[in-house]
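The complex is shown incomplete by one protein chain, all other protein chains being positioned as in the whole.
Each chain gets a letter, A, B and C, in the order it is written, and its residues are counted from 1.
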Amino acid sequence: MLEQLKQDVYQANLDLVKHGLVIFTWGNVSGIDETRQYVVIKPSGVKYEDMKAEDMVVVDLAGQVIEGSLNPSSDTMTHVELYKQFPSIKGVVHTHSKWATTYSQLKRPIPPLGTTHADYFNQAIPVTRPLELQEIRTDYEWNTGKVIVETFTTKNINPLHCPAVLVHEHGPFAWGDSVHNAVHNAVVLEYLADMAYHIEVLQDATPINQDLLNKHFNRKHGKDAYYGQKL
Amino acid sequence: MLEQLKQDVYQANLDLVKHGLVIFTWGNVSGIDETRQYVVIKPSGVKYEDMKAEDMVVVDLAGQVIEGSLNPSSDTMTHVELYKQFPSIKGVVHTHSKWATTYSQLKRPIPPLGTTHADYFNQAIPVTRPLELQEIRTDYEWNTGKVIVETFTTKNINPLHCPAVLVHEHGPFAWGDSVHNAVHNAVVLEYLADMAYHIEVLQDATPINQDLLNKHFNRKHGKDAYYGQKL
Amino acid sequence: MLEQLKQDVYQANLDLVKHGLVIFTWGNVSGIDETRQYVVIKPSGVKYEDMKAEDMVVVDLAGQVIEGSLNPSSDTMTHVELYKQFPSIKGVVHTHSKWATTYSQLKRPIPPLGTTHADYFNQAIPVTRPLELQEIRTDYEWNTGKVIVETFTTKNINPLHCPAVLVHEHGPFAWGDSVHNAVHNAVVLEYLADMAYHIEVLQDATPINQDLLNKHFNRKHGKDAYYGQKL
Partner (left out) sequence: MLEQLKQDVYQANLDLVKHGLVIFTWGNVSGIDETRQYVVIKPSGVKYEDMKAEDMVVVDLAGQVIEGSLNPSSDTMTHVELYKQFPSIKGVVHTHSKWATTYSQLKRPIPPLGTTHADYFNQAIPVTRPLELQEIRTDYEWNTGKVIVETFTTKNINPLHCPAVLVHEHGPFAWGDSVHNAVHNAVVLEYLADMAYHIEVLQDATPINQDLLNKHFNRKHGKDAYYGQKL
């Protein structure tokens, strides 16, 4: 089942390596099917060079394996929670990419400092609150998903206008309206984190002029976008 | 029309990837024809791996498409303004390369700190003033070009003696007396920004001795240059 | 003798290059045989591109060459001491990898700042005390091994729960329950040092929540581990 989605998710996992976001078996990508009933995700702890498209695991929205002989990523329940609560997203990526993880470990948001940020994110990229002891001990990965959702809900953030988050002392999750775009956003996130870090070393971060941010975000997104080609 | 220029501009866009200045479809290169009537520029939002030389778009100096089925780069009007006001330049490059963009977001010029800088630029690389609200809302890309020109005009800078600029909270534009040299200067700019950044982290930037700067600039440029081979 | 182990050690030395941990002939990997009588180690000062599996040198636990026509690594006695005192380890790696060496030269431990660290190390990665003058002058490499062991013994650290150390003003040693995992841990060490460094530049290092550290370490190690595939 879902052979094309497996192929897309498999390819997207390889793209994490190509873009330098992961080493070893770190990182995982998933995608959700059109009916939003099934999630296809990377198996846990399998080397990228040994992995095949048919190794991708199909789970339902309770995280139960529907198809596949391997264990799904240990982060599966985080992915599932995001798909359940963010109905506009179709792909999710988790990495420990260096600069985004550095911000997670700094426990501060990535401020919007220029138009590169504004081309993809219309605000600072938030960091979650820490998990409570009980949230760590039981259903840890599910609670990680819940605290991400809480971050967006309490601040009323549209997940497609800010397609990534920093999990406190952990690392980034990114997403998108397709599996491919989820990876794309994870790459952009890393680029933004890298630049923002180096700015914060030299001077206090002053957010980009709000009008300039709006201009760049709307130039690429929304009804009056004029970047790229008409489809 | 302008098939050789299309080939040069196409190759120069690929060179941005080769030199690590752009990811995805970020960045764009253009060139102007000998008559200075037509500008050849990269199409907007087309993947580098799918792009062909014949996809390059020809526009006139009003920014109107003269030839080509794709939309030109959304930054076309910035390029056009530079060609109109800087008659000595024949190629323009825009990227969000990491270190030059970091300086744009720091909103400070790149100081001349050594002979590597002096080999290409005879002064600090300036940062533009911020755009006004009205300049952002209407004709944004054209106004970006105008504010670059204003930076050079008010400070009386020869654009070939300082072949790059940092747009405030945005990123760099570089240029040259050929399409190839515009890319070359964009690479040098990134290298200089990288080194200058790391010096500014450790100590206050003290500009290079002016005589040493002159020596190195004139060793490679102008009538008494003795670097390289006689042509 | 020990042809498979020679092959593993040879491959592991090449992997140091592949992972960017060494340049030139810097760095060395060894492995111990099942009987824990013989150590197979890289020869001293031989270029990686010229090296063959059969060039690996076999020494006993006194550091005497048992087989091989080349001199063993000048660091052999450090490796031997680690195998003697840490009976759970089967592979040892020494490099001057950039970020871990930077921490050795900073003379401070790598603090546990996030779950990436906790996935492999259940505490800060320690730095040894400096060697005394007499320890430098006589049996320098053996004393280097002894001071590493002292670091772990006095602090009662399980070497497989913290599979690396920073030698004061020198560089890192890493190890593992196999030759392959020793290299893996050396790569992780470098990644952690890189991230920790950049965090320490911006703010005082606050160690990761201890419950979160335990969760991630135990998710991958020990009897209740659920990361990866059942073997």
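Heads up, the rule we're going with is that contacts are C-beta pairs under 8 Å (C-beta built on N, C-alpha and C of every residue); 3 or more make two chains touch, one makes a residue touch a chain.
All figures in this text were calculated on a predicted structure; none of them were measured in a lab.
Considering the complete complex, the chain that is not shown touches B, C. Within the set C:Ser44, C:Gln85, C:Ser178 or C:Asn214, the residue that contacts the chain not displayed is C:Ser44.
Only one residue from B:Val17, B:Ile66 or B:Met195 touches the chain missing from this view: B:Met195. Checked against the full complex, the one of C:Gln4, C:Asn71 or C:Gln229 touching the unshown chain is C:Asn71.
Checked against the full complex, the candidates B:Ser69, B:Gln134, B:Thr154 or B:Asn209 give a single residue touching the omitted chain, namely B:Asn209. Residues 23-25, 43-46, 70-71, 74, 96, 98, 101-102, 104-106, 130-131, 133, 136-137, 140, 169-171, 197, 200-201 are the ones on subunit C that touch the missing chain.
The omitted chain makes contact with subunit B at the following residues, 113-116, 184, 187, 191, 194-195, 198-199, 201-203, 208-209, 211-212, 215, 219, 226-230.
The rule we apply is simple: only the chains that are shown with their structure count from here on.
The chains in contact with subunit A and with subunit C alike: there are none.
Interface note: subunit A and subunit B, two copies of one sequence, contact each other through mostly non-matching residue numbers (shared numbers fall below half of all numbers used).
The most distant chain from subunit B is C, comparing centres defined as mean Cα coordinates. Rounded to whole angstrom units, the spacing between the C-alpha centres of subunit B and subunit C is 47. Taken residue by residue, subunit A touches two or more other chains at 201, whereas all remaining positions touch fewer.
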